[in-house]
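Here the complex is missing a single protein chain, while all its other protein chains stay put.
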Amino acid sequence: MNLPGSCALFLFECIIRIIMEEKACAGNSAILLIHCPDMRGVVSSVTEFIFKNKGNILSLEQHVDPIKDVFFMRIEWDMSGFSIPREKIGESFGSLIGDPFNMQWTLNYSGEVPRMAIFVSKLPHCLYDILARYKSGELKVDIPLIISNHKHLKHIADQFGMCFHHSEITPQNKQGQEKSQLALMREHKISFVVLARYMQILTKDFVNHYPNRIINIHHSFLPAFPGAKPYHSAYDRGVKVIGATSHYVTSELDAGPIIAQDVTRVSHTDAVEDLIRKGRDLEKLVLSRAIRSHVERKTLVYDNRTVVFS
Amino acid sequence: MNLPGSCALFLFECIIRIIMEEKACAGNSAILLIHCPDMRGVVSSVTEFIFKNKGNILSLEQHVDPIKDVFFMRIEWDMSGFSIPREKIGESFGSLIGDPFNMQWTLNYSGEVPRMAIFVSKLPHCLYDILARYKSGELKVDIPLIISNHKHLKHIADQFGMCFHHSEITPQNKQGQEKSQLALMREHKISFVVLARYMQILTKDFVNHYPNRIINIHHSFLPAFPGAKPYHSAYDRGVKVIGATSHYVTSELDAGPIIAQDVTRVSHTDAVEDLIRKGRDLEKLVLSRAIRSHVERKTLVYDNRTVVFS
Amino acid sequence: MNLPGSCALFLFECIIRIIMEEKACAGNSAILLIHCPDMRGVVSSVTEFIFKNKGNILSLEQHVDPIKDVFFMRIEWDMSGFSIPREKIGESFGSLIGDPFNMQWTLNYSGEVPRMAIFVSKLPHCLYDILARYKSGELKVDIPLIISNHKHLKHIADQFGMCFHHSEITPQNKQGQEKSQLALMREHKISFVVLARYMQILTKDFVNHYPNRIINIHHSFLPAFPGAKPYHSAYDRGVKVIGATSHYVTSELDAGPIIAQDVTRVSHTDAVEDLIRKGRDLEKLVLSRAIRSHVERKTLVYDNRTVVFS
Partner (left out) sequence: MNLPGSCALFLFECIIRIIMEEKACAGNSAILLIHCPDMRGVVSSVTEFIFKNKGNILSLEQHVDPIKDVFFMRIEWDMSGFSIPREKIGESFGSLIGDPFNMQWTLNYSGEVPRMAIFVSKLPHCLYDILARYKSGELKVDIPLIISNHKHLKHIADQFGMCFHHSEITPQNKQGQEKSQLALMREHKISFVVLARYMQILTKDFVNHYPNRIINIHHSFLPAFPGAKPYHSAYDRGVKVIGATSHYVTSELDAGPIIAQDVTRVSHTDAVEDLIRKGRDLEKLVLSRAIRSHVERKTLVYDNRTVVFS
């Protein structure tokens, strides 16, 4: 792929960020996300592991699903002075705690900056919002790639100095284009994807490459009004609130685990265009909250529902 | 029908209210609700009618549905000094304004207290809420009748000194019981009905006796989760907001015109019982808002949607 | 004190409740609320104490105040099978964990029903709301005592079968009356107090008898509009939201630690009476949330701020 000129600025920024993050990493923290069958001693064992190795717990949240008897935990501790070196923690934790408790767990570090791809079509508001948050330092990610099935928003990517990849989709070329997109994403080491009002349905195969790592924003309070034109449907039904829903994409349309939702009031005075206008603000807010939760490793998916730690 | 002893207090209260309202009626206001095809001169003609007859407009709200080209208005004016006597206003307005503009209109007076029947089953929270609002004077209605298919809440009616009518429903006796209920409602001159978590589906015939005058509270943000057990469905779907919807009852279940809706946040930490608990507060609020709008003649129904003036 | 006749029903109910709770206590859980200087090993030590004694943790929430370096925790565990008998847990925990970590801690059991006194004046809405929640089993407290400086709401206490104590306050008799009230509260073993729109300022001495155990509802979003007539002030200032604040009472008026707050939208169309009406719903909701948090031992006060676990 040829990098357009606008990407030069981006690369420069990346280098600056890497330098700055190196420093940040010095005072880094580790984040462990866990779920396992609920049983006595889980919290005690995990916290003891951290304590004995001289970690100071910065935050701990746990949740028990009383119906499924599943235990969930997010625990973050200060790594300065931790007695196990980073590259050995996983091995040590897995054998001592993870395996005996039959855990599924992931270990991350606060200094690791996830690499996010944005997919867009023609609507600019979510893209503007994400890029403004990114540029002002609020959103701790790298964004090496913006992919679109249209050229309409290229000028925004250019304006912010971001890479924009146009990938036109037709029913005939869809599979091939998705393959190219996946190749591009591998090349850029993309860790998760944000569909910022991307007006294409991804194939099951594409979704399977990024399980629970593709975040969509749908412009209704799901499960009401799935599919196309939810604001029109909301108008027709005469609802008094409209909403937006951010969820992980699964192979079933608009049915994946919900990460964040919010609503706003509407009335008979609001035409469809007013719903669309009010909805835009909701979409931006809800999507950015979902991205934030994902980036801070605060989401766990189980049985098509999410645990979203605060 | 035999009035239970608890109704004595109620009758006494009614007499007091009637005396007090007589006085209130002196400084009464008229409320006109209108809808008609949109055309030039409607507002001007209506306001001129009031002005020429020495009425002072207290509030005016209008709305134009730009898709259906329908005009809606609620106008309220001070009757003191109005030059047309009350009993002639309808005739005069109809021939001069209503007919030429092809209007559908209703005329009411702020001093007229609507007579409300409450239908309940086993859940007490909405009943408590309505009766507390009624007793503290917030809700300007008379409540001559509480009907229930169970005896569970009779003690609450008794406690508040209200009439309670038990009307057990089985699949076999439903039609007959509804007939008796309708007779009872006629006898008590009921002007509208509130289903305060009434767990029976009314027949089409019953609904047709009170078109746009039966207010239901459904415990979800419709159109999501219609029908039974919406909190369980909301839990299963993993939504992050739950809601309540108050609507006029039509022959199609949970599909009538929506009067009021509201939502509250929930999270993975909320079990179904928490959703039910949080939902109770929503149901009370949303139902009481809908009743208030109806009682103040602020609702108009058109094409299965409502105009709810503020 | 002579118990009025209406209290007979109440006493009967109490007996029923006690019998039922005995059973509930069988499957009881313990709740530990802790705060101490933040240091390594707190979570690990507390959870290990519970684990080693065969307790199963039902919920755990912790918080670190990063400015003051204070650690807060609420931990609840299932007592069935716990190896230390109830009456020894405090002693054991204190010497093994509490003292070494310099903790302040309280231990409670979910089966213990707190005894709440309600103070009211003339406004009925919060009283109705609390009693309806109590009677329908939502609010897990005993309410042996309603105290008022007016007789206006006695009929509500009677109607719900509750004890009502009239205690008229004048500038001259205030100190004496408060002494009688305190005596009455001791007699009824009151564990905390709810001021449900009680229109008297408590003396410092009274407040000191129930530190962080007197919950007030103030009808504004504090710190805006403290003191008298906040809705009038809100109207004059032309705010677009009004609020309600529930807080623990301290000797400084409306300045105690905030437990819960909420707001609702208003506009130029709302007269002061509309603010008062809309505010009533807020007050009920916010007060009931605060009571619930307190009753479930989810509140901790530190430095005039609260930690309110979810």
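First chain written, first letter: the chains are A, B and C, and each begins at residue 1.
Going forward, contacts are C-beta pairs under 8 Å (C-beta built on N, C-alpha and C of every residue); 3 or more make two chains touch, one makes a residue touch a chain.
If you're wondering where the values come from, they're calculated on a predicted model, not measured in any experiment.
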**Item:** Omitted-chain contact residue, chosen from B:N28, B:Q62 or B:S233
**Value:** B:Q62
**Asked** Among C:S29, C:Q177, C:S191 or C:T306, which residue is in touch with the absent chain?
**Response** C:T306
**Request:** Extract the touching residues of chain B with respect to the undisplayed chain.
**Result:** 40-41, 43-45, 47-48, 50-52, 54-62, 64
**Fill in**
It is residues of chain A that touch the chain not shown, namely 124-125, 128-129, 132, 135-136, 138, 159-160, 267, 269, 277, 280-281, 285, 288, 310
**Prompt:** Since one chain has been left out of the picture, which residues of chain C touch it in the full complex?
**Reply:** 63, 65-67, 72, 221-225, 237-241, 243, 257-263, 267-269, 271, 304-308
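Rule of thumb we're sticking to: only the chains that are shown with their structure count from here on.
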**Asked** chain A-chain B contact: same residues or different, taking over half shared as same?
**Response** same
**Asked** Which one of the chains is closest to the middle, using the mean of its C-alpha atoms?
**Response** C
**Request:** Rotation angle, chain B onto chain C: superpose the C-alpha atoms of these two copies and give the value as a multiple of 5 degrees.
**Result:** 180
**Request:** Give the label of the chain whose average Cα location is farthest from that of chain A.
**Result:** B
**Message:** Taking the mean of the CA coordinates per chain, how far is chain A from chain C in Å?
**Reply:** 39
**Complete:** Between chain A and chain B, the Cα-mean centres are separated in Å by 44
**Request:** Two or more other chains in contact with one residue: find those residues in chain B.
**Result:** 267, 269
